[in-house]
Every structure is written in structure tokens, then in C-alpha cells.
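With one protein chain removed, the remaining protein chains of the complex are shown where they sit.
Note that the chains take the letters A, B, C, D and E in the order they are written out, and that residue 1 is the start of every chain.
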Amino acid sequence: MPATEEEDAWVWNQIKAEAKRDAEAEPALASYLYSTILSHSSLDRSLSFHLGNKLCSSTLLSTLLYDLFLNAFSSDSNLRSAAIADLRAARERDPACVSYSHCLLNYKGFLSCQAHRVAHKLWAEARRPLALALSSRIADVFAVDIHPAAKIGKGILFDHATGVVVGETAVIGNNVSILHHVTLGGTGKVGGDRHPKIGDGVLIGAGATILGNVKIGEGAKIGAGSVVLIDVPPRTTAVGNPARLVGGKERPSKHEDVPGESMDHTSFISEWSDYII
Amino acid sequence: MPATEEEDAWVWNQIKAEAKRDAEAEPALASYLYSTILSHSSLDRSLSFHLGNKLCSSTLLSTLLYDLFLNAFSSDSNLRSAAIADLRAARERDPACVSYSHCLLNYKGFLSCQAHRVAHKLWAEARRPLALALSSRIADVFAVDIHPAAKIGKGILFDHATGVVVGETAVIGNNVSILHHVTLGGTGKVGGDRHPKIGDGVLIGAGATILGNVKIGEGAKIGAGSVVLIDVPPRTTAVGNPARLVGGKERPSKHEDVPGESMDHTSFISEWSDYII
Amino acid sequence: MPATEEEDAWVWNQIKAEAKRDAEAEPALASYLYSTILSHSSLDRSLSFHLGNKLCSSTLLSTLLYDLFLNAFSSDSNLRSAAIADLRAARERDPACVSYSHCLLNYKGFLSCQAHRVAHKLWAEARRPLALALSSRIADVFAVDIHPAAKIGKGILFDHATGVVVGETAVIGNNVSILHHVTLGGTGKVGGDRHPKIGDGVLIGAGATILGNVKIGEGAKIGAGSVVLIDVPPRTTAVGNPARLVGGKERPSKHEDVPGESMDHTSFISEWSDYII
Amino acid sequence: MPATEEEDAWVWNQIKAEAKRDAEAEPALASYLYSTILSHSSLDRSLSFHLGNKLCSSTLLSTLLYDLFLNAFSSDSNLRSAAIADLRAARERDPACVSYSHCLLNYKGFLSCQAHRVAHKLWAEARRPLALALSSRIADVFAVDIHPAAKIGKGILFDHATGVVVGETAVIGNNVSILHHVTLGGTGKVGGDRHPKIGDGVLIGAGATILGNVKIGEGAKIGAGSVVLIDVPPRTTAVGNPARLVGGKERPSKHEDVPGESMDHTSFISEWSDYII
Amino acid sequence: MPATEEEDAWVWNQIKAEAKRDAEAEPALASYLYSTILSHSSLDRSLSFHLGNKLCSSTLLSTLLYDLFLNAFSSDSNLRSAAIADLRAARERDPACVSYSHCLLNYKGFLSCQAHRVAHKLWAEARRPLALALSSRIADVFAVDIHPAAKIGKGILFDHATGVVVGETAVIGNNVSILHHVTLGGTGKVGGDRHPKIGDGVLIGAGATILGNVKIGEGAKIGAGSVVLIDVPPRTTAVGNPARLVGGKERPSKHEDVPGESMDHTSFISEWSDYII
Partner (left out) sequence: MPATEEEDAWVWNQIKAEAKRDAEAEPALASYLYSTILSHSSLDRSLSFHLGNKLCSSTLLSTLLYDLFLNAFSSDSNLRSAAIADLRAARERDPACVSYSHCLLNYKGFLSCQAHRVAHKLWAEARRPLALALSSRIADVFAVDIHPAAKIGKGILFDHATGVVVGETAVIGNNVSILHHVTLGGTGKVGGDRHPKIGDGVLIGAGATILGNVKIGEGAKIGAGSVVLIDVPPRTTAVGNPARLVGGKERPSKHEDVPGESMDHTSFISEWSDYII
């Protein structure tokens, strides 16, 4: 068994152990934990069941969605490894994430992202109406609106996630952290490549709006509430409306950490304050 | 048959043809497409069914809402023509909108707006508790919060739509495009006319907040993330927090196009950057 | 009977009278009003029923949630008095709130806040997985994401409420008004006390983002769309991105009213404009 | 207005008055009574709503069935007059039927019969798969299995109704009363006219089984538990397994009343006992 | 604590132990067992929850029924002791009843009888429309049709139960066993006391029909498929259609056991055969 499979198994066992502990301590939750986690033989099944129940409607039945998710997870092991990477990302980067099962059950950002990956797979297989129907359900249920064509890496944390909008030609790298109300939007009515490209390890603060086919370099950081219409070089910080680079356009300050992983939202404050006020 | 009726019929036929094609190509979606579109004899019925299913709850049954919507659409042909105009708006202005049926089925902005029009009609008929209950369901289900008294024109595109808030005395003209997270808010606890008036052809970027009884002139453009507390003259652009006019308060730059239709979000960037930085 | 109990009873009687009047005037709503309000013997029961129906899912049944809410309200009279205070706050501060029953039935901010108080009580009783599951349902259904550990006072108005995010160590005082899309967020991946502390009587405008363990003083006002990373002294106003104090850091202007109650969103505009432009 | 329309209106007004009285006396039932009766403008709508809710499933939505029933009742006034006649039959013949609304809401025999009439209409219009699907729902929900091709008159009382089976070529006249567990069955695997013909005014006791294309004459009475394989002359009584005529095959006793209306189940006992034992 | 309370507690503990064991052995059932039994603090709550879920509909919500049952069980300890006696009856008399929890969860006769007792209590409190609505749900869901006015003792086994009909003025004593398809019916359209009176310890075989205000004496036995229109003396057996006493009308055979408890269905066969054939 390759290392990753072992690791994946370890996470699933951990989830089951957590759910078992919680079910014993909290009878009011035991039924929910059994139906959603403990009665399933694998993370694939648990996640498919949970997403099917969350995203179903009176005209898109839970059994149909369950089938759809299960088929996707069974036929594409990348989906599972990406889910595991996202679970790890939440657990490591979000101090409010107390357990893997907490993320699996409750994080709408996590659930939206896993469902998006299946929608993206359907899109890639030219099953576009189904992909769009699925994305629409994600947008209704979680208030997370990701176009099924958007490409998203692994180890992603959509924290809180409400209001996130990601456009059709957007690309998000690996180990990216994106807070709620973030928009990766387009530039207008013309089609083609028109949405942002987010490099690995980027951190995008709450409420940031990034518009157009701009490049946010590896390890860059976008301050909360920023409106970004320009490229942002690697390992620099852009803040404000319109966003400017901390340290100046010519010689922006470079940071050493990977903000998508360190989640350092606010260390630029003093520098920024100096720069602006 | 007047031209518009012909055009309306054309759109409905188009929707059915699209749904027919998709149902044949995608068995997993056929049941949904039949129940929501193909089994209905008119757009009115299809839309009433779809809205009834989306907005129902365990205490507001789908049959009651279906009846309510069907009665409204049957007794007021303006509602249908406005729906058709909105479908056209999405199809023309949003490059991600691949078909009319895609908009009808999946666009929460479109669906919120049609349901709002019925709530507004109920409000005008002094059936206010019902109008408010309906608006509340729209706010819960689509995260789009439009007061039933707000007046909204035709040819409206609420793109993505999550988080839109439109206050009681707001007025929105025709051919307006409004992105997600946009607020047309009030000024405080005093009643009366206290919300923005949006002229024809206006484009309001993502996350913009417009507060108070201000006038956004015909064909104006509000940049993403702007906080607007002042009147904006016709065919000018306001950006920033607080928003200022591009080109300056005294002699703002005038654009020629209708941004609500052209959806040009970002052409002011270079000018803006020059102005500010 | 102490005065407050009398007042609480008065509000409940008022709600029933409003519902009775509306049920008679609007047959289409009568069933909903009876099931949600008129068939119940107390506000506790009505609210428990309504929240149970709103927040239930196919794996968290309405009867379980109803029981949970009813037990909480029965065993802790503070929950009811806080609900009454919030109903009064909405009725007094929001000119669009036409009746107590309108708030009880339709305000997702009100409903989120009452459900949060129960989640907070469960958190305090070390029933954390259940508290988190409940908060997750609030986030899904109302797009309001409040960590169950966050402390919230009485007389709170979450107006519109969509997109509100309140972090684990945040504290909100009494008589605070918070508009939609407001974030009380943390500073990164390190645990501990890392979220804002909001004093009594504060008003926070739409889309404001307050990050880190900063102190927003009693009676302060935060402008719409502001990004606040610094302490704000009592009865001062902070605006902009990044937020600065109106009147300047050294001698900020002090206002006399309690903005959380007066809801004066925009009186600082002229001063602000002078300051900035 | 013709007399019958007046009478029909009288029954509907009576139903509303009963429901109004019960809703006021019993808050726990008010929501149900409003949604099912009081919020509707006609018996057609009330009945369509009620049947739609009773017979719907996760794959046959209530809105679809509601539409189907409403269209049938609107386009065929015989359906309504038959429903009125059946309501009167229950009210007059069944001492346990305390009100018209009690029958409308609660009598599965009444509801099965009305739904069957719509299925029969669909069958006659050559919409056979839909007619069969509807009959199947009636059989599942009410345990009443009537083939959509069976012809049923007016003024019918299916008392208790559980377990009733009526075959494809059966014919039931007017003013017939049929108790539960009654079978009007066929003779085998050969098609064609193979089920009983029940004359006007017949009474069929609980558990009676009538097989084959036999003729039960006008005003005849079939004893409970009888197995009838022969013709039964008008106004005679058949009892036993196999059923024999009371009074003997040659000169059976004739009764004067119309047992389908008088509901006299047992007056033949003494005579029967004499005959048999 | 009186002996019976101890015994009641013993049964509830037994049920929980069985459910715990089954939940551990069968993950697919664990969620169901937790939600229905293990998450509840008492038999009252478990039974109220289970009946509420079984009997609810889209217009009679589970929370309303749950409340109704819980209030009834809380305010009337006879309901619980009767439920315990019925659980014991099923466990002792039915060899297919493998555990108390099996009866509680799965026996529609047991569940119908408990729900009937609540309907009967409502009837006695003059809440007749609600009592009838509840009985109607029992008839729909379980195909068991018991008029809410019927009086039923304790220690009752309705075995299989499908198709049982019990009329308004019927009375059933203690320790009675009644098989499926049994009718305790009336005599016609005249009101008043018109249904059978069943003595203690009676056994009524499958498909038996007993009509009119006849008296079935203590410890009597009614053969399967019998049609009984006469009084049956204590500890005698009636069989056939029409039913006659085994041993003859003048000097019927007397048995010693209590057939309602011994469940001896068929020991009379040889004697009967001799008598008849």
C-alpha cells in the first residue's frame, strides 16, 4: 500500500473514531453521526451520502445525487486524495477546526469544494447541463458559486465560504486559503479567458474582489476587502480598494512564509498603515 | 399575435428545445428536465412549478406557492414579459450563460427576481404579510434579500446574486446589471424614502454598497467594492471607498456605452489608477 | 409577576394578535400562521417549532431540533428575555419591520441569533459537537456563520444578516446593530483570543470587516465597507479601507447618540468627504 | 343557477362552516384545516389539494397531482357532482360520519373514490399509463385497489374501505354501499368482461367476495363474509360461503327497502339462521 | 417506587439494551435505533417520536404530533402502563416477537393501538375533530381503522393488524388477542350502541367479522373467517359463516384456558370437523 493510501486510511479511521466518541457522548447526535459517517465503509461513501442529502431537492433526488457522487469518487482516486488534502488543510490552518469529522460534517467550504470537483469532472466529460445543475445546487445550498469549469488544486481551505464566487476561467493552485465573500470575477460580457489565476500558497482575505485575467503570484497575500485589478507578484501583499502593493509598486515587500498555509492575515498592518495614512 | 407574443413564444420554444436536447443526452437529468420544463404547457407553468419547489418549506407547501405564482402570472402579462426580458438579458450579457434553460433552471438571480415581482404585486395589492413571507423565503433560499416594496424594471441581470440586498424604497430602472453582494441600503431608523434610485442601464460591480436616497444616473457605472453615499451623474463612473467619480467631481469622465448592457467592469482601471495612485 | 414577565407576555400577546389579524385577512397564509404561531401556547414553543422546521434536514429531524430548542428555552429564562429584547430592537430600529410577528417569522438575523444562543448554551455545557452541528445548520440555512463560542448580548439587531461571520472568541455587547456581510474575523492559524470585542451600542455598517482581537469601544460606529484592524475608541467613527477615525487619529470626532440604537449610518459623510477627498 | 348547483354550493359552504368552527375550537388542527379547506375558493380546489398531498410521492410530486386533479375537476362538472353525492351518502348512511368535512378530510373510501374517478377519466381519454400510476398510488396509500377502467356510479359509500378490490370490467351502479375488504374480482387469466356488475342500491357487507361476470340485481344485499359466484336477483339477499339466497334458490325472500341506502346489514339473521342451522 | 413502575422501568431498560446491542451489530440500523430509541430519555418520548414520524403528513407535521403524543403520555400514566402491558402481551403470545424493541419499532398493531389510546383520550376530552384526524392517519398509515370512541383494555395484541376495523361503540376487554382483518362492525345506519362487546381474554381469529351489539363472553374464542351475528357465551368457541358454537347451541363445549393469552387458534378443529362435516 503506498504511503498516501495509508495516510488516507488514517484520516478516515480518525474520522470514524471521532464520530464514535461524539456519538457516545451525545445521544442527540448519534443518529446523525451513524447515518452520515459510522454506517459507511469508506470516506467516499460517507461523503457521497452527506453531499447527496445536503444538495438534493424535490426534483433532484438524494438517491440520484448519491449515485452520481459515488460513481465519481469510485472512478477517480484524485477526488478522494484532494478531499483528504482539503481535510488536512482545514485541520492545520483553522484553529476553530477541532477535528476532521467537524470539517467533513459542517464546513460548507469543504463540502462545496468536493461537490465542485465532481461538477468539474462532469464538465470535463462534456456532461455540461448536469455539471451546471450541480453547481446551481451548491450555490443555492451553500451560497458558494463556483463555475464547474473553474480549476481548483488540492489542499484548499475555503474558510466560512459564504458568498464565494469563482468564475468560469479562474484557476486556483494548491494550498490556497480563501476566506468568505471572495470573488474571482470576470471583466464583462466577452467570453474567453477572463478570470484570475491564483498561484500556489496564496491567501485571499475576506471580502476581497479580484477581477479579470490577472495573475496572483505564488505565495502572495490579498488583504481583506481589497479590490484587485492588477497582477500581484509572488510573495507580495496587495491591499486596499483599489489594491496596491505593500512596499510600493516598484519595490514591494516580500514575505518569506506561505500565507495560504500560515494564514497570517494581518501582519502587514503596521507597514500598510505607514504607507497609507 | 403581436410581435412580443411571438418573441415570448420563441423563447419558450427555445427553452423546450434545449431541455429536450439535454434530456436526451443526459438521462440523469431527464427526470428533472421533464418535471420542471418539458411537462409544462407554458413558461408561466414551468416557472411557477420551479419557484414553488425551490421556495416551499414544511409550513409553506409547494402546492400553495405554485397556485400563488400561477395566479399571478396568469393575471398579469407584465410578469411574463419581464421574465422573458430578464432571460434575454442573462443570455446576452453573461458569457457563462450558455442557454435560456440554463438561466431558467439555475440562475438564483433570475429566480429571485421573478419571485420578487410576484411579491411586489402582492404588496401592491395590500397583501403585505404574504408578500413579506415570500420575500423571506427568497432571502433564505437564494440569499437574495429584496424588500417586496422595491420597484424593479425589466431586462435585469442579477449576476451570481448571492448577498444582494435591496431596501424598501429603492427603485431599479430597466436594463440594469447588478453583481453579487451589492447593497442598495437605507440611512437609518427613520422611515420614508431612504434608499437609492438606480437609473436605466446602470452597472453595479460586485460588493458595491450604495446607501441612502441617492440617484445613480442613467448609464452610470459603480466599481466593485465601492461605497457610494453620493449622487452619481449619468454615464459617469464611481469607484472606491468612499466612492469618487472617475475624472474628478467637477468634470467626471463620461462614457458612451450603456454599461448595464455592455458589462464593461474594468475599463476605467487605467484612468482610476492614474487618478488615485 | 415582575415587570419584565409582564412585558414579555405583552409582546407574545401582540404577536398572536398580529398573526390572528393576518390569518383572517389572508387565507393563503392562515395555515402557516396557525402552525407557526397561533397553535402554540407560548413564545418558547412557537420559536422552537419555527427554528426546528427551518433548521432541520433529512438527517437532523425537526422533532429532535424542536425538543432541543424547547428544552433550552424552558431551562433558561435568559434565552426568552434575550429573544424579546431582540424583537424589540428590530421593531424599534428597523423602519421596514412592521410588526413583531414579521420579525419572528421572517428575519433571518433574528432567527440566527436565537438559534446561536442555544448553540452557545450547548457549547458552554461542553456539548460541543452538537453546538457545532447546530451552527453549521444556521450557516447553511441563513448564510449566517456564528461560532457557537462567540458571546452575544441582548437587544441585538442583525439587519438582513446574510453573510455575517462571527469568530470563536468574538464578544458582542448589548444593543448592538450589525448589518449584513459583516465579518468579526480572526488573525490567522494561531488559536487563543483572536477576534474583535464589540462594545455596547455599537453600529457596524454593511460589509464591514473587523479583524483581530481589537476593541470597538462603546457607542462606536463602523462605516459600511470598512476594513478595521485597529481599536476604535468609544463614540467615534471609523471608515474606509483601511479604516481611519473620522476627525483624525489624534482627536477623533465624538458623537453623542448611541448609533447601535439610532442607526445613523451616514451622518458622517460630509465630514468624511472633507477629510478624505 | 340550477338547483343542483345551489345544493353543491350549500355543501361547500357547510364544509367551510364546519372547518371554521373546528379551527377555532382546536388550534392544533387550525393549520391543517386552513391549508386543506379554508384557504381554498372551491370544493374542487380543496379536494385537489388534499388528494395531491395524500397521493404524492418523492417521484410523483404534489404539484403535478394537484394540477392533474384541478384540471380534471375544472373540465368535468360530473366529477364534482359525484363527489357531492358521495359526501351526502356518507353523511346520511354512516352514523359515525359527524360532518361533511369529516368525510372530506378523513374517509379513505371517499378519497379513493374521487381519485378513482379522475383515474377513470384519464383511462377513458386513453392516458392509460397515467391512470394506472394514479390507481397504484391509491392502492398504496389507502389500500383500496380499483382498476381505472371500472365504472362507478354516484352516491357511493365505501365504508372503512381498507382492502377493497374492484376489477377492470366491474360496474357499480348508483347509491351502492360497499363495506371494507370487499372484492369484485375476476375469474382467471382470460381477458374480456370478467368482473361483477353491481346494480343500483345494492349493499355489500364486509369481507364479501364476488367473483366473475355475475349480476347482483338492483337493491340486493350481500351478507358479510359471503363468497358469491352466482347471479343474485333484485331485492334478494345472498349469504354464506358459498353464498345462497335467503329463502332458497327457487323462491328467495324479497325485501322492500333499498339496502344500499338503509344500510340494514343484519335483519336477515333470524331467517338465515333458520334456513341454515 | 411501586412495583409496576419498577416493571415499566425494567421494560424500557430492556428496550434500550436490545437497541444498543442491535446498533452495534448492524451499522445500517444504528442511525434509526438512535433516533427512535437510544437518544430518548423515556419510553414516552421514544414512542411519541416514533408515532409522530410514522403518522405525520405534509399537512400534519411531525412536531405537532410529537407534541400531542408527549403531552398525552405525560399527563396520563395509564397510557404508558397500557403500552407496557401491550408490549408484554406481544412478547409473550407471539413467537415471532423476538424482543420488546422489535414490537415497539415494527408492530403496526402495537403502534396503532397506542395511537388509538391517545385519540380516545382526545375524544373523551371533547376534542373530536382532532381525535378523528388522528384516527384517519392511523387508518391511512397502518390500515387499522379504530373509531376514537371505541374502548380498548390493556394487554392487547393486534397481531399483524392489517385491515382491522373497530366501530364507534365497540368495547374490548383486557388481555384480548385479535388477528388481522377482524371487523367489530355495526348493524346499519342507525346510531346508538351498535357494535360488539368483547370480554376479557377473548381470542378472535384472522378475518373474523363480528357484527352488531353482541356480547362475546370472557375467554371465548372466535375461529378464523367466522361471521358472528350472535352472542357467544364465556369460554366457548364460535366458528363458521354464519358462526355456530362448537358443541352446539344448547350445550357448547367449554375450554379451560384463556385463549386471548394461550393463542390456541386451532385445537377445536377436530371437534369442529366432526360437528360440521
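Here is the rule we use: a contact is a pair of C-beta atoms (placed from the backbone, for glycine too) under 8 Å apart; a residue touches a chain by one contact, two chains touch by 3 or more.
Since this is a predicted model, take the numbers as computed values, not measurements.
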item	value
Missing chain: touched chains present in the view	A, B, C, D, E
Of E:N53, E:S81, E:N213 or E:S253, the residue in touch with the unshown chain	E:N53
Absent-chain contact - pick from E:V11, E:L70, E:L130 or E:A143	E:A143
On chain B, residues whose C-beta touches the chain left out of the figure	23, 27-28, 30-32, 34-35, 38-39
Chain C, residues in touch with the chain not shown (by the definition above)	58-59, 61
Residue ranges of chain D at the interface with the undisplayed chain	57-60, 64, 68, 127-130, 132-133, 135-136, 139-140, 143, 145, 147, 162-163, 165, 167-168, 181, 183, 185-192, 194, 207, 209, 211-212, 225-227, 229-230, 241-242, 244, 249
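Please note the rule applied: only the chains that are shown with their structure count from here on.
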item	value
Chains touching both chain B and chain E, listed by label	A, C, D
Taking each chain's C-alpha mean as its centre, the one farthest from chain C	D
Rotation, 0 to 180 degrees and nearest 5, that superposes chain D on copy chain E via CA atoms	120
Approximate Å spacing (C-alpha centroids) for the pair chain A, chain B	27
Whole-Å separation of chain centres (CA-atom averages), chain C against chain D	56
Overlap residues in chain A, where contacts from two or more other chains coincide	28, 31-32, 35, 58-59, 143, 162-163, 181, 207, 225-226, 241
